[in-house]
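This is the structure I want to talk about, given as structure tokens.
Every protein chain but one is kept in place in this view of the complex.
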Amino acid sequence: MTATSAPEAQARPKRRPGDIVFGGLSTASAFSILLILAGVAIFLISEAVPVFGADPAEITGGEGFLSYVWPLVFGTLVASLVAMAVATPVAVGIALFVSHYAPTRVGTAVGFVIDLLAAVPSVVFGMWGFQVFAPKLVPLFIWLQEHLGFLPFFESASRTGRTLFTASLVLAVMILPIITAVSREVFLQTPTLHEEAALALGATKWEMIRTAVLPFGKPGVIGGTMLGLGRALGETMAVAIILSPGVFTWNLIDSGNTTVPAEIALNFPEAAGLRLSELIAAGLVLFGITLAVNLGARAIVNRRAEFSGAN
Amino acid sequence: MSKRIDVKNLDIFYGAFHAVKSVSMTIEPRSVTAFIGPSGCGKSTVLRTLNRMHEVIPGAYVTGEVLMDEKNLYAKDTDPVDVRRQVGMVFQRPNPFPTMSIRENVLAGVRLNSSKLSKSASDELVEQSLQGANLWSEVKDRLDRPGSGLSGGQQQRLCIARAIAVQPEVILMDEPCSALDPISTLAIEDLINELKSEYTVVIVTHNMQQAARVSDRTGFFNLEATGMPGELVEMDETAKIFSNPSKPATEDYISGRFG
Partner (left out) sequence: MSVDTAPKPRQRKLADIEGVEIDKVRASSNRQAYVVLAAAAAVAALLWLIGLNPALALVLGYAGYLVAVYTVYRAVAGKRVAADQVARGLVLGAFVVAVVPLLSLLYTVVVRGGATALDPAFLNQTMNGITGLQDQATQRDGAPLIGGAYHAIIGTLIITGIAAAISVPIGVFTAIFLVEYQPKGRVSQMIRFLVDVMTGIPSIVAGLFAFALWAVLFGIGTKNGFAGAVALSVLMISTVVRNSEEMLRIVPNELREAALALGVPKWRTIAKVVLPTAASGLASGVTLAIARVIGETAPLLVAVGYARGLNVDPSQGPMNTLAVYAYYMFTKPLSPGFREPSLDRAWAAALLLVLIVVVLNLTARLIAKAFAPKTGR
């Protein structure tokens, strides 16, 4: 942390009522964060508990909570990882475009547009994915089935385009701004000294980027990617609208599979009793996964400071 | 491995701003040429036009010619990338690549410029470049450690090793000692003295004693007022510039009356 601290060394003024109130409010607010998080964990657990005591036969699927939840988790992970794999190279490309290729003004404008992309509500992405994007993918799916149908992922093709793969691609568009923003930030921070060092050795622009910019920005890009992954894991509405859900299958280009958040959103309004607990328990599992991913991401992003060669 | 540079009527612009006015000079091969002058007079700018590094700033351009052994660096059929391979540069602050080891730092330029590099060749290059930069004995046991772990002076010599590894014709140094302590400065100055046996060296310095110590010829740059373009006032044998300059402005600057 930078040293912009309030000057502690100043002679402490007398404890006036104003100071007590103001200080108290600040401290209380800070600790309320702790309370809220504890509340999230406690209340979710308390509402999920009936699931773990229940007779496995009463759980959806009839074989207990674990066998109910793992296909959901699997679907979530596949959709998010595909989204991450698609989004990351594109995001790095855009970030480089903004930071090193486009003129400053164009770069700023593009940055703003990308930020807007981040602000579009997910339900709108879902509607767009369902109505515009999914039908456009059908020919691709048919082609994949015809030519790569021997792979389990492409066994049969959906005619509506409402598949896990479509959902993944829309997720990719949605997490693009996050990865782009973090990458752009670190790329812009590359010390001019190192860029000039590379150029002065006779590097082309791309060689300069490979020598100076990418190694410097790598931890940031990884961190941004994981933040994007965290967002994709928790993303609900786009998947809920686009995907035509079903039981677990390896096939990615037909209906089937679902994700934890979509399962909750689709079933919660009509759920009651044990089913409610089941969905909340699934939410708890999701929380655990995103928590792990986000903490990993933070750790990597924060470590960037030590990596940097800015002397 | 050293060439003569002729600068003819060089004008340097940043967009609409006329940074340096009509510079003409000759830089002799196998010698050290120093540029001195007050801040903002354009000496670093002129230096950076000698390897087309000023083009990195958007909107920068030049008119006039820079000839290296009669070949214009600004000719249409010359690529800045190729110019920079032939004209190496050392910067104000040591800038080894932080993610690379000492060895990889030395080889960075060679790796960029060559499609093939065998293990034995790279070993030889690392050793001879570090020898050439007077750094070999200090780092030969830790070639795989990060370059950023060295002291400032060692880092700067590592940067010189990196520059000479590609065997340029000319080495430009932009105030190479301004971030270093006196002992490291001395080491770099000794090194500059040795480098001139093989290279054409051009050095920008704020420090007049340094110019007097290391250079054979000195160019004095000045500007009439802020906002006006900088210009080359005079250029001559270093001894003459410091003892008997022909322009009063040079004498004022040398004797510490301004700057």
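By written order: A and B. Residues from 1 in each chain.
In this section, a residue touches a chain if its C-beta (ideal position, glycine included) is under 8 Å from a C-beta of that chain, and two chains touch if they have at least 3 such contacts.
All figures in this text were calculated on a predicted structure; none of them were measured in a lab.
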item: Touch criterion as defined above, residue of B:26, B:63 or B:114 at the omitted chain; value: B:114
item: Contact partner of the left-out chain, one of B:51, B:134, B:156 or B:250; value: B:134
item: Interface residues of chain B (partner: the chain not displayed); value: 1, 76-79, 81-82, 85, 110, 112-122, 124-125, 128-129, 131-132, 134-138, 151, 153, 164, 166-167, 183-184, 187, 190, 194, 198
item: Residue numbers in chain A that touch the chain omitted from display; value: 1-2, 4-7, 10, 13, 16, 18-19, 21-23, 25-34, 36-37, 39-40, 43-44, 46-47, 89-94, 96-97, 101, 110, 112-117, 119-128, 130-133, 136, 139, 173, 176, 180, 202, 204-207, 209, 230, 233-237, 240-241, 261, 264-265, 268-269, 272, 276, 279-280, 283-284, 286-287, 290-291, 293-295, 298
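What we mean here is this: only the chains that are shown with their structure count from here on.
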item: Euclidean distance of C-alpha centroids - chain A vs chain B, Å; value: 47
item: Residues on chain A engaged by chain B in the complex (per definition of touch); value: 103-104, 191, 193-204, 207, 211-212, 215-216, 218, 307-309, 311
item: Chain B residues touching chain A - in the complex, by the definition given at the top; value: 51, 53, 56, 58, 81-86, 88-89, 91, 93-100, 108-109, 112-113, 148, 159, 162-163, 166
